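Here the complex is missing one protein chain, while the rest keep their positions.
After this line comes chain A, so read on.
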Amino acid sequence: MQNDRLISASERGPSGPRSRRPLPPWVSTTALLLPTYGWLTLAVFLPLLTMFVFSFMSATPMGKAPIIFTLKQYRAFIDQPYLVGIGITSLLIGFWTTLFCAVLGFLAAVALVRSTFGKTREMLLILILLPFWTNGLVRVFSWTMVLRENGFLDSLLHMIAPEAGSIGFLYTRYAVVVGLVHGYLPYMILTCYIALVAIDDAIIEAASSLGARWWTILFKILMPLAAPGLISGAVLIFIPVIGSFMEPRILGGRVGVTMGTVIEDQFTQAFNWPLGASLSFTLLAVVLAIFATFSGVLRRGTVA
């Protein structure tokens, strides 16, 4: 019986589906990846490329003005030296926001992972995400109610110490950082949470049974093991923060001038898209340079 079957299989020979020469692997890989890459090209790459082309033009190509290709938009940082100061401010705001997010987000994630279980943990996760789903504009405007003079913060202080002065600090860089930390904190909590959940409880039990104090566990075990989460959270936060314009504009008042607001002005008010595009590509280059500089640290972090 078995023999018969074998013969018939060999008799079917080249016409059988099994023995047809298989397609080279790259064909199927390409076929499977095509929709994804096609979509990426259409939705991400082409618009970005258009903006990149725009950044070399002398004017927005939507009027009657003749368009010449020029590099002058990329000279903006030399022609308008105050832009360098704005750029540094934006990077500093990005740095402080990321730092505060990292500290608060990591501790929140540790608390979530180490001291809650099951339903409670899910509930807390939802509670963390819930404000994140509300409109960003609403959240930023609600901060103006809290931080302004005679706002909630002041009223709270005056309930305890009626004679105290105002501690409202709306329209300062601190207010901008507070608004940004509030807006981007969930990214850090989520990435750290995912990294921390994967750590085996046995490791921590072993450490504590060997006499490690809580700070040793935190700094020597939890932090290195959760480094990938911390780093991806930092990248997710740093990049959008240095381009943010809504929070600085609303919470910053006079001091709320960042690269984000400058670029937004070029697009919405000045109708100078080429300058806006060149500024954002310059910003992108600076960010890439920063990540390239720290790439060694970043790689070590993700491997650990």
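A few comments on the model shown:
The criterion applied here is as follows: a contact is a pair of C-beta atoms (placed from the backbone, for glycine too) under 8 Å apart; a residue touches a chain by one contact, two chains touch by 3 or more; residues count from 1.
Please note the rule applied: contacts and distances are computed from a predicted model.
Only one chain is not pictured, and the protein name UniProt records for it, out of "Extracellular solute-binding protein", "Acyl dehydratase", "Helix-turn-helix transcriptional regulator" or "YeeE/YedE family protein", is "Extracellular solute-binding protein".
Contact with the chain not shown here comes from a single listed residue; of A:Met57, A:Ala108, A:Val257 or A:Ala277, that residue is A:Val257. Of the listed residues A:Trp214, A:Phe271 or A:Phe291, the one in contact with the hidden chain in the full complex is A:Phe271.
Contacts to the hidden chain, counted on chain A, fall at residues 59, 62-65, 80, 82-83, 85-86, 89, 144, 148-151, 170-171, 249-250, 252-257, 262, 265-266, 269-272.
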